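Notes for the one structure printed next.
The complex appears here minus one protein chain, its other protein chains still in place.
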Amino acid sequence: MSASVAVARPGQVTGSGKRRIRPGRLAGRTGFFTLLAIFVVASLFPFYWIVITSLKTTAEYNQGTTSLLPPSHITFSNYIDDFTQQDFIRPLLNSVGVSLATTLLTVVVAALAGYALSRTSIRGKSGILGFILLAAFFPALAIVGPMFIAYKHTGLLNTLPGLIICYLILTLPLATWLLTNYFSQIPKELEEAAIVDGSTRVQALRKVIVPVAMPAIFTVAILSFILAWNDFTFAVSFITTANNYTAPLAIYNLGQSQFQVFYNLIDAAVVIISLPIALLVIFAQKRIISGLTAGSFR
Amino acid sequence: MNVWPRGTKIRSVAVIAAGGLLVAGVAACGSSPSSSASSQVAASAKQTIVFASAGLGTEGTATKAAIASFEKLHPNIKVSLLSLSSNSTVAQEQEEHYFLAGSSTPDVLYTDVTWPSTFARSGWIANLNSLKPDTSAFFSGQMATGDYSGGVYAIPWFINAEGIYYNTSLIKTPPTTEAQLVSDAQHALATDKSLKEGLAFEGAEYEGAVTAWQSFGANISVSALSNINNSANQSALTFMYDAIHTYKISPAAVTGWEEANVQAAWLAGQTPFALNWPYIFQLSESTTNGKPTYPAVYGKTAWIPFPSSTPQTSLGGDDLAINAKSTHKAAAWEFIQYLTSSSAQDARAISAGDPPSLTAAYNATLYKAAPYYKDETAVYKAVTSRPVTPVYPQISSSVFQPMISSVLSGQETPSAALSSNAPTVSQLLATAK
Partner (left out) sequence: MTARDETLASLGPTARAARGPRRSGLARQDRRLGYTLVAPVVIVLLAITAYPLFYNLWNSFHHINYLDIANFGTFAGVSNYAKLFTSDQFVPALVRTIGFTAVSVLVETTIGLGIALALNRPFRGRGIVRAAVFIPWAVPTVVSAELWKTMFDPQSGFVNYILAHLHLPLATTTWLDSTWTAWAAILVADAWRNTPFMAIVLLAGLQVIPQDIYEAAKIDGASAWQTFRRLTLPLLMPALMVALIFRTLSSFLIFDVVYIMTGGGPGTSTQVLSVLNYQAFLDDLDFGYGGAIAVALVIMALIIATLYVRALRPQQET
């Protein structure tokens, strides 16, 4: 093992020559791309289904499925309906706000805890991690009842901050466990070098560990955002006026009356709310690529 | 990384547990059913009451219109709408949260017809006897759903009943016996290749399958619950099974179908017979921009109880109740009386398609705006409610629903299923005493 570490960026093509592609290699390549194609189709096909359903009129939706192709009469009326008649903008904004706040809080709190649990010598790590896990796996069903009572008495019922607090129970355990594990992979030498250069521990965390672990932090941020964004159980229990609805609540309610379910309306709403997530993933996954080199070895 | 260093685990867990124990005392509050005496606000005072009901869709719009009219008549009372889910199971959960928290709001709440006795037993809704409700003004089958232990705990808001729709262009004369319905359906399927089903009904594992079973003739009145293995139940279950597997007039897919699926099949004209609720009539006769929305069934819709020597149709619909802990009972009662007045009932029937529970509301005004209500009365006359007992939800979800589902998928025969489940039902019924 060499003492001077030239760390290649993950994904950088290594130097071995590619002059001659062996048959086995070609088969491997084809197999690789076929597999990838299968993944993509399997992931996206149901979404394609959602999209074409959202372009159908209600009458056409009731005809049932006769083909995989988009309907001959594409209509955007469902999308227009969702925004004008059903006032979908409000729930969307509520969801964005709540999810962003939850993500921010989660990343900060979990990063601090992850650092402590992986790189300091506190006692009781296993107990703390075990407790965090316990919090994660208490059935949501058993939480909403007592939390409702607690929120009613503290005035947090039907408020978005109340939701944010509850979402932390969804996001913090996973975020803390993940960051604890990712941080533990980073060599101690990195921050020790920084400390020797005069930083405090917390400064070292901010300037050295976090940039190096940026792929992990972005992953945790994406996961937390999506967890908060998608929640239905807590929202349906704690939010009681339409003004405070979050997107999943609104979706669930907008296409329904007691017996009727208007999937074309619902699917249009699903497309609308999936777009921010899709954009988020596309934007953030560029950051995930950054790898270990950012600001580490000099 | 070693996540679990030895020796420190027990101590730290104990510390954390001790911290949590401090909160233990709080755990007791909020779960007792006893209600505290509280001062009631007079009806004439300025006040706001909270009404819990579905707030979206056409029904939500109709509710908001009714609230606006009520507030004009009673300027001192404001009604604030607590928006519940339009899914009744979710709405029940939401209401129960408030009850378990001992909350005095909502003051007025809607209930499905199967909830009042359960809520009453738990002490969550108020006994209305002292308010002297006019019990004869409503369909008696639905009025009875608010009974518990000699008291009236809920007032009918709107009625629903489940009958057989038939397409008059495919079925010239309505069948009068079960066998005739089967042969009509088979004949239609044989002659018209565009039809996909002969009879569409709800067979998924949910409450709708129980109402379907009752509409097909099951006898599940409270007195019959002590032995569900009776001939009426057997023949209704057998019919549901045979429709799929023997007569082949219903596709196996119905074992996953709920009202929305039956609705889709009917409105697209794919089936000559469909079992469903009154909202289908309104949809079938609806027009968009002057043209029929569903041309396959427009003007060709008829609705009858399932043919049998003693026809019955399963009762659905919603009631209204008052929170036992409410401090605005007088104003709440005014609101309920408004919602169940003839004009409000007619308005809702016309705009949201909810059939009135008040018999007097079936009048010229209603028929002029929505003539199809005349054709619905036959189905309402045969209405039969599911058993009015506090343990009905339990019986339905732990016995009836799985039982029907397992029979339809061929896991059990009807008589075996009924006899094996009969003891459980009697047991559950005994706990209601």
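Before moving on, here are some points about what is shown:
When the chains are written out, they are named A and B in that same order, and each has its own residue count from 1.
Note that in this section a contact is a pair of C-beta atoms (placed from the backbone, for glycine too) under 8 Å apart; a residue touches a chain by one contact, two chains touch by 3 or more.
Nothing here was measured: the structure is a model prediction, and the numbers come from that model.
From the options B:N219, B:Q345 or B:S396, the residue with contact to the chain not on display is B:S396. The residue touching the chain not shown here, chosen from A:L55, A:V98, A:A116 or A:L157, is A:A116. When the omitted chain is restored, the residue from B:Q47, B:N227 or B:S409 that touches it is B:S409.
Contact between chain A and the unshown chain involves residues 1, 3, 5-14, 16, 32, 35-36, 39-40, 42-44, 46-47, 49-50, 64-65, 68, 109-110, 112-113, 115-117, 120-123, 128, 130-143, 145-147, 150, 165-166, 168-169, 172-174, 176-178, 181-182, 184-189, 192-193, 195-196, 201-202, 213, 215-216, 219, 222-223, 226, 229-232, 247-248, 251-252, 261, 263, 266, 270, 273-274, 277-278, 281-282, 285-286, 288-289, 291-292. For chain B, the residues touching the absent chain in the complete assembly are 1-4, 16, 19-21, 23-24, 26-28, 31-33, 89, 92-93, 96, 118, 121-123, 196, 204-206, 251-253, 255-256, 261, 264-265, 390-391, 393-394, 396-398, 401-403, 405-406, 408-409, 411-412, 431-432.
One rule holds for everything that comes next: only the chains that are shown with their structure count from here on.
Note: centroid distance chain A to chain B, computed from Cα atoms, is 38 Å. On the chain B side of its complex with chain A, the touching residues are 1, 3-5, 8-13, 15-16, 27, 29-30, 54-59, 82-88, 90, 93-94, 97, 100-101, 103, 196, 258-260, 263-265, 267-268, 270, 276-277, 279, 293-294. Chain contact summary for the complex, chain A toward chain B: residues 59, 61-64, 86, 118, 123-131, 144-146, 148-149, 152-153, 180-181, 184-185, 236-237, 240-242, 252-254, 256-261.
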